[in-house]
Structure formats: structure tokens, C-alpha cells
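The structure appears below as C-alpha cells.
A single protein chain has been omitted; all remaining protein chains appear in their positions.
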Amino acid sequence: MKSLFDRLRGSVRWRCWLQHVLIACLCAPVLQAQAAMPAQERLSIVVSICTDPGSYRSAMDRVVQVVVGTSPEDADWGKTFLERLQAVALICREQGGPVFKVEHGHVDAVTLEPVTDAVDELPMVPTLVLARLLKNSQAETELFSPDVLTRRAAAQRMSQAYAQINEPLVRLALSKAADAEVMETLELTLAKRSLASESADLRVGAIRAMGSAPSEGTRTLLKNYQEDRPDMGPGERAALTQSLSQINRVLWVGKAASIIFSGLSYAGVLLITALGLSIVFGLLGVINLAHGEFIMIGAYATFVVEKWLQAHAPGWFDAYVFLAIPFAFVVCALIGMVLEMTIIRHLYKRPLETLLATWAVSIALIKLVQILFGSQNVEFITPSFLQGGVQLYPALFVTWNRVFAIALALVIFAAAYALIRHTRFGLLIRATTQRRDTARALGIPAPSIDRMAFGLGSGLAGLAGVVLTQIASVNPSMGTSFVIDAFMVVVLGGAGSLVGTAVSSLVLGEVNQLIEPFYGAVAAKVAVLLLIVLIIQRRPQGLFALKTRG
Amino acid sequence: MKRRNFLSAVGSGVVAASAGSISQTALAATPSGNGPVKLGLLFSQSGAMANNESLLKDISLMTIDQLNAKGGVMGRKVEGVVVDPASDWPMYAQMSKQLILSEKVAAIFGCWTSVSRKSVLPVVEAQDSLLFYPLHFEGEEQSKNVVYLNSPPSSSVLPAVEYLMTPQGGEAKRFFMVGSDYVWPRTINKMLKGYLKTKGVPDSAIREQYVPFSHSNFQSIVRDIKAFAAQPGGQAIVVLTVVGDSIPAMFKEAINQGIRATDIPILGLDVVDSDLEGLDTAPLVGHLSCWCYFQNIDTPANRQLKSDWANYVKAKQLKHRPDMVIDPMVSTVMGINLWAQAATKAKSFEPAAVRKALAGMTVVDPAGYIAKMDSTNQYLWRGTMIGSINAKQGFDILWKSKDIVAPVPYSPFVKA
Partner (left out) sequence: MPTAAISLRPSFRISSQLGLPALLVCVALVLPLFNAVFPPGHPLHLSLFVVNLVGQIMCFALLALALDFVWGLLGVLSLGHGIFFGIGGYVMGFHLLNSAYADTQVLPDFMQFMGWSTFPAALQPFAELPVAVLLGLMMAVLVGGVVGLAAFRSRINGVYFSIITQALTYALMLLLFNNDLGLGGNNGLTGFTLLAGFDLAHESTQVGLASLSAVVLAAVFFLLRWLALSSFGQAMVAVRDDEARLRFLGFRTDRIKLAAWCLSAAVAALAGMLYVPQVGIINPGIVSPMLSVEIAVWVAIGGRGTLIGAVLGAVILNCLKFWLSAEIPSAWPFVLAGITLLITVALQNGLWGGLQQLRALRATA
């Protein structure tokens, strides 16, 4: 694949040769190994940062030059300076000179020697402008780092901040670059700057480069270009149109994909919250209005596991979600079985009473959790492997926590399906619900099966709570917002049918996310609810009906 | 009478008797009686606002204890009457009626959200009582029955946005406003739009979006913010007026989708340290908030307040963090002290007399100012500070005003 620079080079060979000479001249002073920088120089850099906002840019440039091109000792000083400034640890004292705050005290900002006298002042808080410059400068220094991933990240930053970078430095980094991805990114950076070049050919080349690197940013640049230059030449106009249409096509695909992804994520949430309900409602005929509270208890069980691991086994902390899965399942299943034994058992033939009784249990559970844990949100620290996300495609950014939630939902669904369809236990449950008397005649202990099925449903709700800790807010009343959606999913899908639950979750999740960008979250929710009511009109038993005890 | 009628009669009798007994005990504690003076504490301890408002309830009780340790007010002990409106706005109205009519409190300290204050307003106006309101809010109100202890937009939102539009602040030119759907965010955004128009910001550079209370799925909104910021026209910032549980949800989504303050700064107008608890704030460093007080400020009064609070939390084994003090807590403390001073000056606990005595009164602000009660509009003059989120779930002070700022109740930027 021909490099960008080659394409540019091919068309303006002699001009480029001049540029090469220019680069060499500019960078020469930087590349020369200099004698150690005098302390005065360091002090003047620090003082400009402390006192003169107008000189931030030049001070930062000087620091970068120090890190990149001088003696190792000065480079270390430069790196420390950048790092301490970012950590809000530079204290500009009025008397005694500036110091850095370090772990056990303070060091002088110029000599890095420890300082013994007491320091009262608070560190300087970088303004947003300084913070931005700092970030760019750090990226500029990292362009020369030995680690290739650091260099790639730094190159990305250069591309993002193309308007404020130090161009000769970037060219230098490009000439020394060995990694293909770094080269491409740096060339794109330079191309972005070339959009403002004097030479029409360079500009055309830049436009073409934008077209092959589609993103919101490059689209913006080209649109700006289009507006600012109504009098451009035919060659430019052709290239511009072609690039823009290319970018628009790619971005449209990305946007559609991201809507589908959000739909999947929402569907995943609906699926796991509705799964337990499908079993309990569909197979047992029990309306469990406390289902949302089982979800909430599962989430709080995860919280307990997280806190315990944090205190007693910090090395295992990142695995808290996985460890919470069996714990939450068992806790919720046990509570569910107790509930069944004490209350639900008496109310099997009376669904409306069950409804009220489970509602009563739900408000008691909510209050209990409020008393034990407080009514505020509990925050979960996202495990390190779930933080952030990845830009899969232009305009499609997926966050790992949602990917994880979707994956976990599918795994849990598959496990539940396998359990109901392919194990003896599942067979017993199905037998008891479809032909209760025959099952009992065959010696199947129907009351125990009921209890265990209810426990299974509650346990699955607990698992939903575990998954939700990563993507939703957790507080004692979180269950109420999920229970109505879960019921709707089950009603639409057909009570008792796991496949129906899966299908209706998918449908409802996608419909909701399709409407949301246009009309807002509330309208989407309302529309989905009305849609379900309409469908139930035609098919009251749901999409995939299953014969139940009814 | 037949049995069922008898039962119903007994039922109504029980109601009347219990209600009667409540009013009996309240008689002794009227503002003009001899027993303790009662102050109503109208702060939720359950529901969405519980986290924040229970802090205010507890620091009120602490301040009342401090007043009593110094001999009370005019020789009478002060008693805090705690009620729980459960974050339900009509309940605030109901409870305020109970506090004034049943408990006969001398004044009410309460409310966080503007909608709760607006529910209580007709009650305090009808009964001519006093509500001391400790939160910054949208202004556009000036009732003789409310004492406004914190800043209207002219001394909070506007200075912050102005700062962000200066070169040092990043030259913001485009504004994406995300808020919870109720009076405060709507009014703030309306006022901001009016202000930005006077600065020549075109309509295309402004986006407004509202989410329901306690909304927590910000996936598509954050995506929209990124798309908005990528459009031409200059540096974009987010003006965040969501409240309560929505704040950590929004920040988490912003972190996950890679929004950093150096690219798109978020000005979270209702963000306090408690909202950052449990979040890893290293990726949030640089986002801003503005209040009259941040707990990093180093003054003797603040050090005293912080250590008093830490000791109180430990002594009463409260569920709060002993090392966290936020602006509304400080405003509440100042409010109670102001009330005590005013009552002493007026030699009476009647709201009308206290109100007169409040005009022009000063009180020490732990943020390092001397706060002053305005002589006509019952707003408290406070200083203004802009804070920047740091990596320790707190705020660093980016900028603070030299002195207290005159509050402007009715903003010229809100078009009638």
C-alpha cells in the first residue's frame, strides 16, 4: 500500500526535497546532544508556567525540546516536570522557589533536591488550556517512546490535536517511525495541516487522504473547507465530492451499527430481567411483583462481594463480577424458596392475591435494604478489563461493559434454556406444570418442584442484578423500573416460553433504541408499551404461547 | 348504633384524638411559649434525594447542638423537628403544613430541588412562615417568606460560563446542554441561551436535551455529544444540569466513551463531592463545577467546621463520610446561625420580626468571606468559586472571586 507521503512526494518531488533540507536544518539543533541545560533555563520554564498564561505555549514547546533532544538528565527533568504538573503537584511558592509535591514531602522544581522547610500553599491547578497543552506535549514526547503502543496512542493524539502540534517535531517522528500504523496516523496529521497549504496539489492530496480516513473529524474538516473556499478549482471540487461521499457512506453505516448495538445492549438487559419472570410466571402461574427486588438483591449481593474482596483479597478484585454470580444466585434462590414456602404456597390458585402479597413483600424488601445499605446509589468500580471501549468502526464506539453485559446475558440464557430443556430437573418442572396430576401420580414431588422452580426464577433474577451492576445505577428502588418492562417482555413473548422471551426482548430493545434518537427516551418507552398493548389485542397469549397450568 | 357504624365512628374518633394529641403537645412549643423553640428540618431521608438531603439534616442537628451548648437562643433551647418527605414533592408541601400548623415551628430549613421549594412556597406564604433554602438555584423568585442562602445564576452559572468562554478557559463557542426535566435546568438553560445570544453565539451552536429524573442510560446522549463536538464552529462544552443519580451515570458513560476534559469539558452545575464517591475520577480530572464553597479552602473557620463535622459523624456513628463537607451543608449552617442572630436581635421568634432583623446581617462564611444578607431581597451575598475535579473524588479550586458578589434575583437574560 503506497504511503500517503509517497503519493504527495510523487507529485511534488522537488518541493519535497527542499522540505527535507528544511527539516534537517530545523531539527539539527534539537538532535545535537547538548551540554547539560543551565539551571536558569529550567527555572525560567517553571516560572512562565507559574506566572504567565500567555507564555504557556512557548514554555511547553521548550520542555518538549528538552525531553526529546538534550542530555538524559535534562530529559528526565522534563519528564518529571510534565508528570508532576499533570498530577497537580507543582507549587509555585512566592518565597523559596517553586517545588514539586512528591510522595513523602517536597522537592525543588529546578534541582529535584528534597526541600525540608514547610510548604503551606496549595498546588497550582492547571487551567483547561494548560491541561490541553500538557496533554499534547506529553504525546509529543511519547512519539519517541520505545514502546510501540505508546507511540501509536501518541500519534492518535497528534492527529486529534493537529492544529496545535509542533510540525517539525512530528515530521521528525515520522522520519524515524518504523511502525506502519504510526506512520499512517502521522501522515494523516500532516495531511490535515496541508489542507491549508499554498499548493493546490498538496491540498488535493490532503482531501483524498481525508477521504480514506473517514471519521467525524475528517468530515468536519472537509465541510469547513467546502464552506471556506467557494472558489476552489475543478480538481479540488471533484476530490472533495468524492471524499465526502465516501466518508458519509462509512459514517452512516457506523451510526446504524451503533444503534443496533445499543438495541442489543438494551435487549440484553430486558432478556436477563425477564428470564426469571418467564419461568415463574409462565411455568408456575405466579405473578411475582417482588421480581424487581430479587434483581436488586442480586445487585447488592454483588456489592457485598466487591467490598469483601476489596478488604480481604484485593488481588482478586477484578474478578468480583464472576465471583458474585454464584453468590447472588444462591442468595436470591434461597430467599425465593423461603418466600415460596411461607407465602406463595398458600396462594397458588389465586393469582390476584399473589400479586398483592408479592407487592407487600417487595415494599418490605426495599425498606429493609434501605435500612441496611442506605437509600443512595451504590457505586461499583468497573473491573479493569471492562473499562473504556473500542472504536470498532467510524461512528461505532462500543464500551466493554455493555459488550460484557450482552455476552453474560446470552450465556445465562443459554444455561437456563439448557437447564429447562435438557436436564432432568427441567423435565420435572415441565412435567409438573403441564400435567400436574399425572406427574404426581408418577411420584414426582410437585410441591418441592414448585419450590425449586421458584428458587430458580428468583436466582435468575439475582443474576440479572449482577449484570446490571455494570451498566445501570444500583439503589434500593431500582427494581421497580425493571419489573414493568420485564412483565411486558414476558406478556409479549408468551409466558413460559424462553425463546419467546428472547425474541420479544430483541424486538422491544431494538424498537426502543430506534425511536430514542428521534423522539427521546420517554417517547420510546411509551411507544413500546403501546405497541405491546396493540399486539396483545391480536394475540393475547403472546408471540410464542406455551401451555401452562393457567 | 349498629356495630359497623360504631366501628367507623371509633375510627374517626381515633383520627381526631391522635390529631388532637399532636396539636396539644405542639402548643407548649409555640414561638411565644416557654419550652424549646422548634425548627423544622424538611429534608428527605428516603428516595432519590436521600443521599444529599440527609447530609443537610445531620449538619442542621449538629449546628442546633452547638447553639444549645452555648445556651440556646434567648435562653430557650432549640429543637430540630425532623420529617421525611421521601423525595415526593407533594409530601414536602404536606410536611411543611404539618411543621407549621401542628408542630408550630419558628422556621423551616429545607428542600434541595427547586421543585420541592416551589411546592412548599404556597404553604409558607399562606401561613407567613419562613423557609431557609440552602441550595443554589435558578432565581426568578423573591418571596418574603423564603431566605435564599445560596447563589442565583448571576453569581454561579454565569461567571463559570464566562470563564469558559475566555482564552484561558478554553474559548468555548458551542454549548451542549443536558439537564433533568424540571424547573431548575429548564430555567438555567433558558437564561444561558439569552446570555449566549447577547454574546453572538448562533442557535446552531447550542443543543438542549432533557432526561427524566433518575435517568441513567446516557449512551446515546454521550454519543450525540461527541458528534456535536466534532462539528465545526469551535470548542464545544457540555453544560450539565442533571441531578442526583443521573450525575454518576453520566460521568461513567462519558469515561467509558472516552470523553476527557481536555477535549470536551463538562460543567456540572449540581455536582458535589458525594456524587463522585465510588467513581475513579482520574479520567474525569478537569471537568468543572461552581459553588460558593469547596472544602479545600484553607481558612480557620473551615478547618473548625470540618473537624466539628468529622467528630459529630464519628460520635453519632452516622453513615456519612466524616471527611466530606459540601456547599449546601455550609449554607445550612450559616442559615441556622443567621436565624439565631436575627431572632436574638429582634428579641422574638415570630417570622415577621426575624425577617426584619435579617436585613443587612453578616455571618462568617468558611469559604473565607463575610457573607451578608441583602437589605431588600432576602438573598445572601456569597463568593463564587469554580472547582476542577481532581483524581481524589474531590475538587481543586480553579478560580475564586475576590469578594462577595451581589445576587441578582431576576436575570435580565430570561426573556419574559
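In this document, chain identifiers A and B correspond to the written order of the chains, with residue numbering beginning at 1 in each.
The working rule: a contact is a pair of C-beta atoms (placed from the backbone, for glycine too) under 8 Å apart; a residue touches a chain by one contact, two chains touch by 3 or more.
Note that the structure is predicted; figures quoted are calculated from it, not measured.
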{"item": "Candidate in contact with the missing chain, chosen from A:256, A:313, A:356 or A:392", "value": "A:356"}
{"item": "Absent-chain contact - pick from B:35, B:71 or B:122", "value": "B:122"}
{"item": "Residue among A:313, A:364 or A:390 that touches the chain left out of view", "value": "A:364"}
{"item": "Identified contact with the non-displayed chain, of A:213, A:488 or A:543", "value": "A:488"}
{"item": "Which of A:175, A:241 or A:480 contacts the chain that the document leaves out", "value": "A:480"}
{"item": "Hidden partner interface residues of subunit A, rising order", "value": "287, 289, 343, 346-347, 349-353, 355-357, 359-361, 363-364, 366-367, 370-371, 480, 484, 487-488, 491, 520, 522, 525-526, 529-530, 532-533, 536-538, 540, 550"}
{"item": "Missing-chain contacts mapped onto subunit B", "value": "1-5, 7-9, 11-12, 14-16, 18-20, 22-24, 27, 45-46, 83-84, 86, 88-90, 93-94, 97-98, 101-102, 115, 118-119, 121-123, 125-126, 138, 140, 180-183, 186-187, 190, 210, 212-213, 415-416"}
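Everything below uses one rule, namely that only the chains that are shown with their structure count from here on.
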{"item": "Subunit A and subunit B: spacing of chain centres that average the CA atoms, whole Å", "value": "31"}
{"item": "List of subunit B residues in touch with subunit A within their complex", "value": "45-47, 50-51, 164, 167-170, 209-212, 214-217, 219-220, 223-224, 226-227, 230-232, 245, 248-249, 252-253, 255-258, 260-263, 265, 277-280, 285-286, 296, 298, 319, 388, 390-391, 396-398"}
{"item": "Residue ranges of subunit A touching subunit B (in the complex, touch as defined)", "value": "53, 87-88, 120, 122-123, 125-129, 131-132, 135, 160, 215-217, 219-220, 223-224, 227, 258, 262, 265-266, 370, 374-382, 387-389, 395, 397, 399-402, 472-473, 475, 477, 513, 516-517, 520-522"}
